[in-house]
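The other protein chains are all here in position, but one chain of the complex has been omitted.
Labels for the chains are A, B and C, by order of writing; each one numbers its residues from 1.
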Amino acid sequence: MKKLINDPTTVVTDALAGIAAAHPELRIDHERKVIYRADSPVAGKVGLISGGGSGHEPLHGGFVGVGMLDAACAGEVFTSPTPDQMHEATKLVDAGAGVLHIVKNYTGDVLNFEMAAEMAAEEAGVKVEAIVTNDDVAVEDSLYTAGRRGVGVTVLLEKICGAAAEAGADLASVAAIARKVNGWGRSMGMALTSCTVPAAGKPTFELAETEMEIGIGIHGEPGRHREPLGTAAEIAERLLDPIVRDLPYTRGDAVLAFVNGMGGTPLLELYVVFAEVARILDGHGITIERALVGPYITSLEMAGCSISLLKLDDELVRLWDAPVRTAALRWGV
Amino acid sequence: MKKLINDPTTVVTDALAGIAAAHPELRIDHERKVIYRADSPVAGKVGLISGGGSGHEPLHGGFVGVGMLDAACAGEVFTSPTPDQMHEATKLVDAGAGVLHIVKNYTGDVLNFEMAAEMAAEEAGVKVEAIVTNDDVAVEDSLYTAGRRGVGVTVLLEKICGAAAEAGADLASVAAIARKVNGWGRSMGMALTSCTVPAAGKPTFELAETEMEIGIGIHGEPGRHREPLGTAAEIAERLLDPIVRDLPYTRGDAVLAFVNGMGGTPLLELYVVFAEVARILDGHGITIERALVGPYITSLEMAGCSISLLKLDDELVRLWDAPVRTAALRWGV
Amino acid sequence: MADDVVTVARLEAWVRLFADLIAEHRGYLTELDSAIGDADHGINMDRGMQAVRAKLEAAPLGATDELFKLVGMTLVSSIGGASGPLYGTFFLRFGTACGPSVALSADDVVKAFRAGVEGLVARGRPELGDKTMYDSLHPALEALDAAVGVGMSTGEAFAAAWQAAIRGRDDTIPMVARKGRASYLGERSAGHQDPGATSAALLFEAAAGTFEN
Partner (left out) sequence: MADDVVTVARLEAWVRLFADLIAEHRGYLTELDSAIGDADHGINMDRGMQAVRAKLEAAPLGATDELFKLVGMTLVSSIGGASGPLYGTFFLRFGTACGPSVALSADDVVKAFRAGVEGLVARGRPELGDKTMYDSLHPALEALDAAVGVGMSTGEAFAAAWQAAIRGRDDTIPMVARKGRASYLGERSAGHQDPGATSAALLFEAAAGTFEN
């Protein structure tokens, strides 16, 4: 295992120390592993918190700031944070207007956030709503299973809901927008290589020089299928087809197209993929109204990418364009 | 070789197509491989152009926009662009106030930019000044050698000079600020893994599971020394010591600390390194006034990092904080 | 075995032995999780049970409900991941069912186990055949209940429950997961033993080990 770390057991706390040193506009509760806005709670504003296992950086801590999240809870690598962390974060950001929990649909995340919400309701009497993102079309949806994973669309949702909350929307409205974004967004990912959980010390799976995993999540899990390595054009087709067919996105739709890097793939390659995405969507008569390219929701050093589409209307465009000031996404301020 | 590409010979042109599709605020001369501001030439403004081999993304194309570069020329992977490209870019951005060529100190880059400047002077009569960055302390400086490489400080210089030019400084002043930044900045880098030039198809060098390369450049070249893999704390010491001693940076100095990822190293690890940098500088009584953490000047998918320090005064802080709007660096607008 | 009482000391010994078995199988559990999950179940459970062990060193022996509230809360606040709330809820409900007593009858123990498993089911909504820890916990609980019902000693009863847990664990191998991370693999999840069902079998191995003679 080759990593720039001191000790597999201190990776998360060491990284939090680095975030604190690099971003004075953020506050960090090192014991509870909560990153929050220095100006929390923001009077009158609905609080937005998210969290999950570490190893997906910049998600979520890199999205804390004006116009996006109020707080993010960091778990161990690929392991959901614990309810007391989310409970603490909820109390830190609640200004009386209530708090939205943004939860990626993984059993661990869902159960731990559920317990946190129960605690907050009992002890602190905070109004909490939860949105569970489940945009990954690689997994069939079903009532009898854990359902689809929350992946790339979570990033877009945090930005858009953050803008709504910053603009003064109440908890019900922010939650409604969250459901709309989750409903209009779809994603799928692939891997060229596995990744190594520091505490495990070796790659989660092995992949031959000529193979790729299609339909991966963001925890280094193997994907739905193992296939011969394809070209960027083939891979873009392979990921976009199920996405477009699922919603479906149709001729005349305007979308935000998001090509995400899994952590070990350089920007040069992500742009090669984006060119193919643009070509394919053009063929479908779907217009790219907004674009995002880069490593925003990663799996440690995994090489690969995911593609997300979000259908846009004027409201979503306005909220996407609204000013945001975080470590990883910033514009307009 | 596992990459998200279509064909090793079309990587650069394919990526340019992706940049064009993702960033409508940029214009691209696909034949000459020049990325430039849609509003070029900006009346009365000194033009800033840079360029170099591809494979360092977001450098340089990701830094084209308001408050930074006017144009960037893309060469083949790790190979300097050709004089006709820089000549074309120079003509595209010249508004009569002259053009600054920002050149990283590599023989290929220097010679090709020199020829471009000669062409521009002869044919177009454009006033051209050049700044050659050489901040890499891994290489001893000497009149009889190619001298030090231009690495991380180039990113900081492009931002700061871009702000000065945007504010209306004339060519001589922008060039003077460029010399000041290059004079006050130092860098050093290391690699955990090699990288694979698409056209070559295999890693430039081999590195054992227990080894690291210290003193690398940004072209996948081997470094000055091969050493046993160290902890993040040891690596930060190993890179920072020569940097601090070289200028030297002394007690009471305020600096911009920049921890750069080489392309394949995730943000989580870069923050672990940044924590060590902050600890060490604190020990030296050097204050981190500004920070930058992320993959900004990369070597394809190489795993590793580089550290840069830039001594700051009020002028540099003001120019660093000034609004910038590019694909890779954006704030204030 | 009506006269066969279970002291809080015995119950604490059971928890400690479970911690030992988890530590011993840490790598194995993570290995299983790397095949159909995210390679952390052993790491998670060991982090949690080490925390429990530390708390037990500090805290003086109290009543059974205090003991299991401590265990449950510690797991909930130190594991994260699916197993934290699931094992945590199991022990919390187990403790509530025990009440403030310092010694339980065998029937009380069965009631406590049933309450714990019901709490876990309420939390994770697993069904039999979903390829989860429930596929090992459920048969173990029923075996325990039956054994106590026919008057076996706690030692014999837990031994029977352990055997049932192991069978339940092994039965997860051919299953296609419908809950947890493994469900994302679809058909690819078949042919692998479920990590949580494996740690759940260790919970009963610990009980059998604690209560034999």
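Some notes on this structure:
By our rule, a contact is a pair of C-beta atoms (placed from the backbone, for glycine too) under 8 Å apart; a residue touches a chain by one contact, two chains touch by 3 or more.
Not measured: the values here are computed from a predicted model.
Within the full complex, the chain left out of the display is in contact with B.
Remark: the omitted chain is touched by one listed residue; of B:6, B:40 or B:79 this is B:79. Interface note: of B:72, B:89, B:197 or B:267, the residue touching the hidden chain in the full complex is B:197. Within chain B, the residues in touch with the undisplayed chain are 53, 75-84, 106-108, 111-112, 114-115, 138-140, 142, 144-146, 149, 197, 199-200, 204-205, 217, 219-222, 224.
Just so we're on the same page, only the chains that are shown with their structure count from here on.
Leaving out chain A only, the groups of chains that stay linked by touch are B | C.
Chain geometry summary: the mean Cα position of chain A and that of chain C are 32 Å apart. Work out the mean CA point of chain B and of chain C, and you get 55 Å between them.
Multi-chain contact residues, meaning those touching two or more other chains, do not occur anywhere in chain A.
Across the assembly, chain C contributes no residue that touches 2 or more other chains.
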